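Right, I'll just put the structure down here and ask away after.
A single protein chain has been removed from this complex, and every other one stays in its place.
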Amino acid sequence: MAVIGASGSASTLAMKAITAQAGIPQIAMAASNNITSEPPSDWIWRVAPKDDLAVERAVSHVAEGLRVTKIAVLYDENAFGSSGLAQIEKVKDRYGIEVVAKESYKTDETDLTAQLTKLKGSNPEALIVWGTNPGPAVAAKNLKQLAWDIPYVGSHGIANAKFIELAGEAAEGVTFPTTKILFPESITDPEQKALIEKLITDYTAEFGQAPNHFSSHGWDGIAVLVAAIEQAKSTEPAALQAALNGLTDFTGADGIFTYTATDHDGLKVDDLIMVRVEGGKWALAQ
Amino acid sequence: MTFEQLLQYIFSGLTSGSIYALTALGFTLIYNATGLINFAQGELVMLGGLSAVGLYQAGLPLPVAFLGSLTIVLIVTVLFQQLAIRPLLSRGVLAQVIATVGASLALRTAAMMIFGREALPLPAFSGDTPIRIFGASLNPQTLWVVGSTLLIVLALQLFYRRTLTGKAVRACAVNPLAARLMGVSYSNVVLLSFAVSGAISAAAGVMITPISFMTYSSGALLGLKGFAAAALGGLGNPVGAVVGGVALGILEGLGVGLVSSGYKDAIAFVILLLVLFLRPQGIFGGKAVEQE
Partner (left out) sequence: MSGGTSSRVSRFVPRNWSFAVLAVAVLLVPAFTRDTYILSIFAFMATRFMVVVGLWLLLGLAGQISLGHAAFVGLGAYGSAILVTRADVNPWLALVMSAVLAAAIAGLIGIPTLKLKGHYLAMATMGFGEIIHILLIQLKGLTNGTDGITGIPPLSLGPLNFSDPRLYHLLVWVVALIFFLLALNLTNSRLGRALQALRRSEVAAQSLGVDTSWRKLQVFMLSAVAASIAGSFDAHYVQFVSPDSFTLNVSVILVCSVVIGGFRSVWGAVWGTLLITILPEIIKRFNEDAVNLVFGLLIIVIVVLLPVKSGPLARLQLLLRGRERL
C-alpha cells in the first residue's frame, strides 16, 4: 500500500522511479533536493528537511543571528556543495545578503589555505562552508592556522561527532543547522515539544541511548503515513495520495508538516535550529 | 594580490611541496636501484599515516606511534620487494608496472578494510599555534615536514658520498653488472633501497596527517604528484626530486591563488605531460628514459 524509504538519498532516488511507476506512495527520509524537485515526484513525500532548507536556515542565521550582510562561500565542488551554493545565490536577496567571494574545493582536498586566503581578500563578514567531512574540518583548521577570526557557518553535513574529532580545537564556535531533536528546549510548539519529549523518553528506555535525527525521521515516516490513512479512511494508493497532499499542520517530531499537491517537502525554515560547537560539545546558538 | 597573500600561497605550497618531495625521493631511491617506477609509492605514504593513527588511537604516545608506523611500512615494503619485485627484476617493464599497480590497488583496499573510509586525524607534533611571518601564517607542522626533508636529503647525500655502502648503491645505479663483479651484493642494494624508500614515505605520511588528515584513498593522488615532481626534477636525481616536489607544491599554491581552485590537481598532471613530451629527462637531467 505504501513504502517508507530510504534514509540515504541515492537509494531513495533509485526507488522513486519504481514506486512512481507502480503508483504507490513513498515516504522518504532523505535530504537530497532532487527527490522532490525532479520528476517523477507525484508519489513521493519526504519527512526529513531537504538540503535547500538547511541552506536557507544557514543564510537566515547569517542575516538575523549574526546580523551581517557580506559573506564568502567555500563549497565542495560535488553535487551537495554546488547545490548549496546555488541555493545561497537564490535566497540571498530575500535576506539582504551579498556574496562577495566564492571558492570551490575538491571533495578530498587536503589544504584549503590558498582558497581561504583568496576569500579573505574580499573582506567578508561571515564564512559559509558547504560540504561534508572532511573538507569543512580542514577549512576549520586552516582558518585557525591563518589566524582569521571570522564566523564560520557550516552545513548540516557537519552535525556529527566526526567533525569535532577531525577539527579538534578549531571546531570551537562553528555553527550549523539541524533538526530540533538535539535541543528539545528550543521547540516552541507545545504539541511538538510533548511529542519529542515522549520520543526521547521512550527511545532511551527502549534502546539505552538518546535518539538522533535519524530516529525522528523514522518516527515521522510512520506518523505521516498513519495520519494519511486516518484522513483518507482507506488504504487505496490514490486516496492516500490525496490525503497526503492535503495534510496540513501535522505535528511531527521534526516539525509541523504541511503538504500540498506541489510541495511534498512539508517543513519550513524555522523547523531547523542553529547549533554551535562549544567546549567540544553542542550548544543552542542564538 | 597583496604580498601577504602571495607569501601565504607560497607557504601552503611549501607544506604540500615537501610531501611531494619526500614521495619523489622515495620513487628516486627505488628507480636508481632497479630502474622501475613503484606505482605503490603513494600508498606507502598513506600507510605510514594510517598506521600511526592506528597506533596512536590504541594508546601509544605519538613518537612511539611514529616509529611504529615506520616499522610497519618497512615490513610491508620489504615483504613486497622480496615476494613481488625480486622475481620481476629480470622480467621487463610491463610485468613490473603491473605488479606495482596491483600492489597499490591491494594496499589501498586493505587500508580501507582496516581503517574504514573516513578521514583520520593525528595531533600536531608541536601544537597548532601558527607562526606569523610578514603577515602570513606558517603551520608549525610544516616546519617539521620541511626540516625533516632537509635532514633526509642531507643524510642521503652523506650516505651516498661518504659511506662505502652508499658508494656501492651508486655503483649499482650506474652499472649493476660491474658493481656485482666488484663484489657488491645487488640484491642487498635493492633491499636497502626499498627499505629506505618505504621508511621515508612512511615518515612523510605521518608528518602530513596532522595537517590534512589521511584517508585510504589519499595515496593515489600523492603517488601521481610525487612522480610528476620526480620527473620534473629529473628521474633518478635526488636533488631534482626535492626541487621538483617543492616547485610543484608552490606552483599549485600559486595556481589556486591566482587562477582557480578547481584545476589545482590538473597542474601536476599538465606539468607531468609537458615534461614527458618536451623534456623527459627533467630539469636536472635524469637517467636514460628511452626504450632500450
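Chains here go by letter, A and B, matching the order in which they are written, and residues are numbered from 1 within each.
Simple rule for what comes next: a contact is a pair of C-beta atoms (placed from the backbone, for glycine too) under 8 Å apart; a residue touches a chain by one contact, two chains touch by 3 or more.
What you see is a predicted model, and the numbers here were worked out from it, not measured in a lab.
Undergrad: Return the single residue from B:55, B:224 or B:250 that touches the missing chain.
TA: B:224
Undergrad: For the chain that's not shown, point to the residue among B:19, B:36 or B:206 touching it.
TA: Missing-chain contact among the listed residues: B:36.
Undergrad: Which one touches the absent chain: B:24, B:44, B:70 or B:88?
TA: Residue touching the absent chain, from the options given: B:88.
Undergrad: From the listed residues A:79, A:147 or A:261, report the one that touches the chain absent from this view.
TA: Candidates A:79, A:147 or A:261; residue touching the omitted chain: A:79.
Undergrad: When the complex is taken as a whole, what residues of chain B touch the one chain not shown?
TA: 36-37, 39, 83-84, 87-88, 90-99, 101-110, 112-113, 220, 224, 227-228, 231, 262-263, 265-266, 268-270, 272-273, 276-277, 280, 289-292
Undergrad: Extract the touching residues of chain A with respect to the undisplayed chain.
TA: 77-79, 82
Methods note: only the chains that are shown with their structure count from here on.
Undergrad: List the residues on chain A that touch chain B in their complex, please.
TA: 77, 103-106, 108-111, 113-115, 117-118, 120-121, 133-134, 137-138, 141, 144-147, 162, 165-166, 168-170
Undergrad: Show which residues of chain B lie in contact with chain A when the two form their complex.
TA: It is residues 1-2, 5, 8-9, 11-13, 15-16, 118-119, 121, 123, 128, 130, 132, 137, 139, 208, 211-213, 215, 217-218, 252-253, 256-257, 261-262, 264-265 of chain B that touch chain A.
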